[in-house]
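Missing here is one protein chain; the remaining ones are kept as they sit in the complex.
For subunit A:
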Amino acid sequence: MSSAVHRRMLKEYMAIQKNAATRPHLELLEPIQEDDLLHWQAILLGTADSAYEGGRFKLDIVIPTSYPIQSPTIRFVTKICHPNVHFKTGEICLDILKSEWTPAWTLESVCVAISSLLTNPEPSSPLNCDAANLLRCGDTAGYNSLVKMYTALYATGDCDEE
């Protein structure tokens, strides 16, 4: 079973390297160490014209040995203000990482999904209630400036320092 997961991760790794140019919001997606294909990192770039613009957000990705039957565990290392991300632990609330996971997803497609979650938050299932409440009561201006502040505070430097 564990050799199956390594074979699949190797295939994903090769595909990721080949597609590098086609993902504008994914600066980096690679194993932290070349010899451990079960522990990856990624860097998401905040979309232009969004409150996350200019931010670089680091993700920590752990692949279970039962992957792809079971989903990877992904969390934000860089602090981020988002209704569906726990501000302290970086835990992400996203259906495809939990109940809606299927083996058809890849690390690359999951990272794209997380990137689009940034600009399409789901305030009805929050991990960060303060951010979600601003959205729920329609205070977009307040929400955007809060996100901008945290982006400037935590995500504009070198995120490898975290």
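Things worth noting here:
Here is the rule we use: a residue touches a chain if its C-beta (ideal position, glycine included) is under 8 Å from a C-beta of that chain, and two chains touch if they have at least 3 such contacts; residues count from 1.
Going forward, contacts and distances are computed from a predicted model.
Looking at the choices "Ribosomal RNA-processing protein 42", "Trm112p-domain-containing protein", "RING-type domain-containing protein" or "ABC transporter domain-containing protein", the name in the UniProt record of the chain not drawn here is "RING-type domain-containing protein". Touch with the chain omitted from the figure is made, among A:A48, A:I69 or A:C137, by A:I69. Within the entire complex, the positions of subunit A that touch the omitted partner chain are 4, 7-8, 11-12, 66, 68-69, 73, 75, 88-91, 98-104, 125-127, 129, 132.
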